[in-house]
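Reading through the structure tokens given below for one structure.
All protein chains but one are shown in place.
For clarity, chains are labelled A and B in written order, and residue numbers in each chain start from 1.
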Amino acid sequence: MTEKLLQLEKVTKVFRRAGLGLVSEKTTRALDEISLTMYGEPTIVALVGESGSGKSTVCRLILGLEKTTSGQILYEGRDVSQWLEKDWKNYRKEVQIVFQDPYGTYNPFYRVDRVLWTVIKKFHLASSDRESRQLVDQSLEAVGLRPREILGRYPHQLSGGERQRIMLARIYLVKPNLLVCDEPVSMIDAALRAMFLEHLRDFKKLGISCLYITHDLNIAYFIADSVVILCTGQIIESGKTELVVTDPLHPYTKELISSIPNPDPSKRWTEKLDAERVGLQKLGKGVGEQGCIFYDRCRYAMAKCEKNRPPLLKSKDREVACFLIPEAN
Amino acid sequence: MLKETGTNFLVRSSRIFKSSLKLRIGIILFTLLVISVILEPAINNYRLGGHESTEIGLYDALLPFTFEHPLGTDHYGRDVFALLLTGLKYSLLIGLMAGGLATFIAVSLALIAGYKGGRLETLVTTFTNAVLIIPLWPILAIAVLFVERADLMLIIVILAFFSWPWACRQITPQIASLKERPYIELAKVSGLRDLEIMFKEILPNFLPYVIVGFSYAVAGAIMAETALRLVGLGPGAIPSLGLLINWAMYTGALAQQHYVIVLSPILLLVLIFVSLNFINIGLDEVYNPRLKKITGL
Partner (left out) sequence: MQAILEVENLRVYFTTIEGDCKSVDGVSFRVYNKEILGIAGESGCGKSTLIEGILRLVKPPGYIKSGKVFFAGSDLLHLKERNLRKIRWKELSYIPQGCMNALNPVLRIEEQIVDGIVTHTDLSGEKAKEMTSSALNAVGMPSEVAGMYPHELSGGMRQRVAIAMSTCLRPSLVLADEPVTALDVIMQRLNLQTIAELKERFGMTVVLVAHDMACHAEICDRICIMYAGRLMEIGIVDQLFQKPLHPYTKGLLEAVPSLQRRRVKSIAGLAPSPLNWPRGCRFHPRCPFQKKICKKKEPALREVDSEHYVACHLYGD
């Protein structure tokens, strides 16, 4: 029986910036009642969204770096805030993250291997210095790095790719149950990305499930079992990667997929996007406004889409929130 | 990718030292001044045979430059060279201790306020701004009037109390922005607690600013103390360089063309400020390599 590893239940996150004199108060609804479930099989789920979709916020909420405005996040059935209050050491060991920025995640004052020694110490992964050293060597070798060349170096002496791999080595050490990846390859060279993603596949074999957050559908297609599409704080489609990519249902998903540049000059984009329509939606919809999130940009928009938010309909292996899809499906 | 291998703190420090000419000049100059101060008791003891440099009438007044009195003597028959050393000692002592105390207060408050943020930060910022608005000089002048005895510590505390807000105000937003760095978040998810993060993650990256803040605080304290002396305030028994200048003016040394008596303490003060400033600019250059090309040195 596959238990639920991670559940987000109607999670909403609103950021409020207080007004002061000339600067007006600004409320941003980063996430709007999103719900998703990850089972502990292990699996890789990609959370795909453009900038401003709220995807980074999801990652921060799961890691407990922010609190939800409303709704719950459950890890293994228990609320995350409970975990952080009573059992935070275990939570930190079981839920880990790889950040996007391979430059900023290292404290420039210390050597790079400090990130490894820290987790060994904090999570009691070894009982002696010799064992620690062995573990560190093993984890570095597992990601294709030579300990001799890495230990003792400072961050500025290594490349971005090497630094991200050390972060992977850190995950090898900790062996969490759930790994959240926040665009981990977007800041390393394209040529090195494939190698990094292969390690995530290895993690799956070790029993580590991964929530991979990205804006790049190509990567999601390459690595994820299922994919969740986020648009301006709402989930509009989700399902098995193969299905969603080959047979997208929501108009936004369709636009997203067709907008991915094709490295084949004989298959260029034939249709032109309507610049004004795309531009309009990016100017932002207010908080609490009714209607489908994609209404302003949707070429298939109907009357009911303006005032009503389409519910997320579930069928056996897909979900989609669009009035175009008949409920019987 | 680069040739250098892992280096430790000493090697890194020496590399920083070597990389900026201004920094080298500043540190060497300041070290010379400090060495003079350390050797002051020995030198003065040896030359004056157990007497204090401030003792009136030890020698004849206004003697010319000789080997025994390299800078001559002043109106009160005191050896100018010995007086200078003592003055340097007290000025530096006051500066370093007042500056140190001010920096300590500023950094502690800034760390707590900047890291915790929220209401605590607002509280500390408001308090800092309030102290800043208070006009320093009049209050300092009045406070010093109450210091009748030669109470060095009191002067230091008063000076420190009025200099910490500047540093604190500069440091707090820097810490607040350092706190947003990704490595702080990594520290949090790796199980480090708040205090550990403040001292092990933020403070080490912050050391150059602390040093710069410290040298500004020292310079500021010495300047404030000198300013008070020039108008005759402050305990007469503590002969700082400012007081030496005051004595020289009071006895009309300038009008009588005894330039050395007036100019030598001024020159020492200038040397102190120049060395501190060079350290600041030098550190700035090290951490901001573009400045080197622009300033041309």
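A few comments on the model shown:
We adopt the following convention: a contact is a pair of C-beta atoms (placed from the backbone, for glycine too) under 8 Å apart; a residue touches a chain by one contact, two chains touch by 3 or more.
Since this is a predicted model, take the numbers as computed values, not measurements.
Within the complete assembly, A:269 is the residue of A:103, A:269 or A:300 that touches the hidden chain.
Residue-wise, the contact with the chain that is not shown comes from A:218, picked out of A:37, A:134 or A:218. Although one chain is not displayed, subunit A still touches it through residues 50-52, 159, 161, 189-195, 197, 215-219, 221-222, 245, 255-257, 259-266, 268-269, 272-273, 275-276, 278-280, 282-283.
To be clear about the criterion, only the chains that are shown with their structure count from here on.
Chain contact summary for the complex, subunit B toward subunit A: residues 1-2, 4-7, 181-183, 185-192, 201, 204-205. Against subunit B, in their complex, subunit A makes its touches with residues 63, 65, 88-89, 92-93, 96-97, 99, 101, 104-111, 115, 118-119, 122-123, 151-154, 157-159.
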